[in-house]
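Report on one structure; see the data block that follows.
With one protein chain removed, the remaining protein chains of the complex are shown where they sit.
On to chain A.
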């Protein structure tokens, strides 16, 4: 690792590094496609991180830990759904409050768990496949969540594109008035989308505390939720672009860590900010100048729905 950087290792580790934001961004994509802007991704992720960590430590099972993380994120998102869909509160304000609340609550819940090591999440046993040179290390040496995150992108893509439910979800996000006039349950669909987004963010958070770091400290998500939000917008609400954005972010994160370790001449501060900066820049360039990129934005995004006459 010192000096030259091994490409196989780089690709393998960028896939791992991008899992949390990929999961969270995929969930948020579905939420926003339903016309809801949930800015509480960071809060839901860190709730997932702490709930997943506690569950894994208590039960000793990483699988249950991930489930607990998803439940933690979904639980917090239920609060958001209650505020915005039932009590008609402003989505932007509620989302920001959700993040602050999640950060505080996770810190409280995690007090007794600082410095503990969670149970190890093993790689999927692919047997001889893992011994293939280069590809074995790049593709077949990961834990289940890496594959799950890519599968989730594909599933969301197919769901939105081809499934009846996906069409209804997009319709609700496009014009809740028209969807209501046709008899679709706008609020119910939005609550379900919010729960899915919460579960995905929680799963992403749990991946940070159980695999990436792996331990519990306050503020462990370190802004990953905000990057996930930005990726959704700059990816023009397209699932495969979300994957690209997440991998780009993960890749530069890994690269800059390697550069830091290699003792390059660039100051550490610049290296640390580079993943955020470059990811945003690339996605801005990709989503600008087309005109039609904006058309993919859900037209009712962030607007609350009141059933009028």
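Keep in mind that, in the parts below, contacts are C-beta pairs under 8 Å (C-beta built on N, C-alpha and C of every residue); 3 or more make two chains touch, one makes a residue touch a chain; residues count from 1.
Simple rule for what comes next: contacts and distances are computed from a predicted model.
Q: Unshown chain, UniProt name, "Universal stress protein", "Nucleoside ABC transporter ATP-binding protein", "MxaK protein" or "Acetolactate synthase"?
A: "Nucleoside ABC transporter ATP-binding protein"
Q: Among A:59, A:90, A:107 or A:175, exactly one should touch the missing chain; which is it?
A: Only one of A:59, A:90, A:107 or A:175 touches the chain omitted from view, namely A:175.
Q: Please identify, in ascending order, the residues of chain A that touch the omitted chain?
A: Listed in rising order, the touching residues are 164, 167-168, 170-171, 174-175, 177-179, 181-184, 295-296, 298-299, 308-309.
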